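The complex is shown incomplete by one protein chain, all other protein chains being positioned as in the whole.
Naming follows writing order (A and B), and every chain is counted from residue 1.
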Amino acid sequence: MSGALTVPALPAGAPRRRPGARWADEAYRRGLGALALLVFVVVALIVYEIARGAGPSIRAFGWHFLVGTEWDPVADRYGALPYVFGTAVSSGLAMLLALPLGLGTAIYLAELAPHRVDQAVSFVVELLASIPSIVYGIWGLFVLAPLLRTLVEPWLIQHFGFLPLFQGFPFGIGMLNAGIVLAIMVVPTIASLSREILLATPPSLREAALALGATRAEAIAVAVDAARPGILGAVILALGRAVGETMAVTMVIGNSNRISASLLAPGSTMASVIANEFTEATGALYLSALVEIALVLFALTLVMNAFARLLVLWATGGRSDAAGAA
Amino acid sequence: MPQAQPEPGRERVLRPLHTGRPALRRRVWDACFVGASGLSAFVVMVPLALVVWHLLAKGLPELNLDFFLHLPKPVGETGGGMANAIVGTLILVGIATLIAVPVGVGAGVWLAEFGRGRLAAAVRYTADVMSGIPSIVVGVAVYGLVVVPMGRFSALAGGVALALLMLPTIIRSTEEVVRLVPRSYREAALALGAPRWRTTQDVVIPAASAGIVTSCLLALARASGETAPLLFTALGNRFWSLRVDQPMASMPVFIYDYARAPYDDWNRQAWTGALVLMLLVTLLSALVRLTTRRAPRP
Partner (left out) sequence: MKPEIRIRTHDFDLFYGAHHALKSVSLEVPANSVTAIIGPSGCGKSTLLRSFNRMNDLIPGVRVRGRVELSGLDVYAPGTDVVELRRHVGMVFQRANPFPKSIFENVAYGLRLLGVNRRAELEARVETSLRRAALWEEVRDRLGRSALALSGGQQQRLCIARALAVEPEVVLMDEPASALDPTATARVEELVLELKSRYTIVVVTHNMQQAARISDTTAFMMVGELVEVGETRSLFTRPRQKLTEDYITGRFG
C-alpha cells in the first residue's frame, strides 16, 4: 500500500461567480421576506373583516352603541355598556389582586431568592401560564364558585354588606369569581415579565444604594423605581390579557347583561357575550352588533399592547425574549 | 485649572448627622418587605397546586380506556368517551401547524438572517402586537373570512384560526433561536465559497433546528388548549368526522359544552377531559421548557 491516492484535480481558474448564484441569493431572501410580510396581510385582513362586519351596527347606533345599556335582540336594539362595564370591573379587580402578588413574586425571584429557588419557582410560574383557559374555567365553576357561595361571599355580606360592593345574594359565580380567576391567569405574565425587567436593571444601582447604607428593601426599591416604565408595560400587557380572556370568564361570570354595583352579582364581559351569543345570533344586525363588540375589544387590546410592547422593549433594551413570548 | 474649587469659607456649618443603628422603623420595614415578597411567590404557586389537585381528584376516577376509544353517549346513558374530540383536536392542530409553521419559520429566519432596518422592526412589532389580539376576536374574524364564504362551519376554519394564534409565537421564537447560531458557522460556510442562501439553508437552519422544533411545539401546545376561536369556526361535532370541510369536535369545546351541561355525568366527563387536555398541553410545554432551559440564552 504505497503511493498517494489519485485525486482528480478540482476545476482551477480565477474565482468566478456562477451566474445563478446571485439570482438564487436574491430569490431566497425575497421569498422569506414575503413570508414575513404576510404578518401585515394577516393583521390587515383581521382588521378589515371585523370593521366590515361591524359596519351595519356602527351605522345603526353610532357612538350610542358604547353608552347604551339596552341589549334587546327582539327589538333589535343594541347597547354594549353592560359588557364594557363588566370587562372593566372584572379586569380591574383582577389587576388589583394580581399586581401586588405578581410584583412581589418578581422581586423575590429577581432580587432575593437563591438561584435554585428562582429557577424552580420561575418554572412553576411558566407552567401556570401554559394551563389552558378552559381548565381555569372548569376549576372556577366547580371548585371556586361553591367555595365563594358557601364561605367567602356570606362572610363578605355579613361584615362588609354596608358597602354596595358586597350587597346581594351569594351566587358564587359573578364578578368576584371572574376577577379571582382572571387574577390567577395574569399573575404569571406580571411576575415573569417584571422579573426579566428587574434582572435587566444594572446591579450597580443596588450596589450604590447599599454602599450608602441602604437596607435590602431600600436598595431593591431603587431598582424597582428604575424599572418602573418596564413594569408598567408588563402590567398593561397583563391587563390586555385579562380584557381579552374569554373562556374562563364566560364560565364563571354568570352572563347577565345588567350593570350592578355589587361584585357578587353576575355580569358579562365583551369577550364572554361574543362567546355566548355569536352562534345563536340570528338577525343580521344582532350579529353585526356582536362583531362591533369584537372590534371595540380589538381596538382596546391593540392600543394597550402597542403601548406596553414599546415600554417593555425600551426597558429591556430589546433583549427580552419574554417580550416576544409572553 | 478648575474654576469650581470648593470654598470652605462659604460652607455652611452643619451639625453632625445622628449616628447609631438604623431606626427600628427601617429594620421592620425591611423584614416586612422581604417577608411579603417571599410570601407572594408562595401564594402565586397555590392556585397551581389546587388546580392540579382538583383535576386529579375529579378527573382520574372517570379516566379509562373507553374515554379514549368511544364516542360520546346520548344524554341519560352513562359511559362513552371523547375519542372524536381527541382526534378532532389532533386534526385541527395539524391543519394549524401545516399553515403556521412554514410561514412562521420562514418569517423568523428572515428576521434573524436578513432582518435589518425599519421593515424588519415593523414586522417584529406587528408580530408582537398580533400575539396580544384576543383569541375570540380572531375567531370572529375567521368566521367572516372562512366560514361565511364556505357556507358552513368547518375544521378548516378552526385550523386557520389556530394558525393565526400560533403564528406570532413561532415567528418570534424562531428568530430568537436562529440568532443563537454562532457567527463562526456562517463564516465557515461562506469562507468555503457557499452562497449566502446555501449557508442559511444548509448550515444555519440545521444548526437551529432543535430550537425551531421546540418553539413550534410550544406554540402547538398553546393552540391545542384554545377554545374561544373554535366556538364559531370548527364549532363541534358529537359524531365521527374526519372531513375538513365539516364541523369537527375538539377537546376544549367538548369540555366547555360538558361543563355547562346540567347533567352530573357530563360534568364528570368534563373534568376528565380537562385532565387529559392539561396533561397534553402542560406536559408538552414543561418538557419543551426543561429541554430548552439547558440551552444557552442570548
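List of remarks:
Just so it is clear, a residue touches a chain if its C-beta (ideal position, glycine included) is under 8 Å from a C-beta of that chain, and two chains touch if they have at least 3 such contacts.
Everything numeric in this text was worked out from a predicted model, so none of it was measured.
When the whole complex is considered, the residue among A:V222, A:I259, A:A281 or A:A306 that touches the unshown chain is A:V222. Shown as candidates are A:P146, A:P202 or A:G283; the residue that touches the absent chain is A:P202.
In the full complex, chain A contacts the hidden chain through residues 114-115, 202, 204-205, 207-215, 218, 222, 225-226.
The rule is short, and it goes like this: only the chains that are shown with their structure count from here on.
Per the touch definition, chain B reaches chain A in the complex via residues 22, 26-27, 29-30, 33-34, 36-41, 43-45, 47-48, 50-51, 54-55, 58, 102-103, 106-107, 109-111, 113-115, 120, 122-138, 140-141, 143-145, 164, 167-169, 171-173, 175-176, 193, 195-197, 200-201, 218, 221-222, 224-228, 231-232, 235, 252, 255-256, 259-260, 267, 270-271, 274, 277-278, 281-282, 285-286, 289-290, 293, 297-298. Residue ranges on chain A touching chain B, taken from their complex, read 15, 21, 24-25, 27-29, 31-33, 35-40, 42-43, 45-46, 49-50, 52-53, 100-105, 107-109, 111-113, 119, 121, 123-128, 130-139, 141-143, 184, 187-188, 191, 213, 215-218, 220, 237, 240-241, 243-247, 251, 271, 274-275, 278-279, 290-291, 294, 297-298, 301-302, 304-306, 308-309, 319, 321, 323-325.
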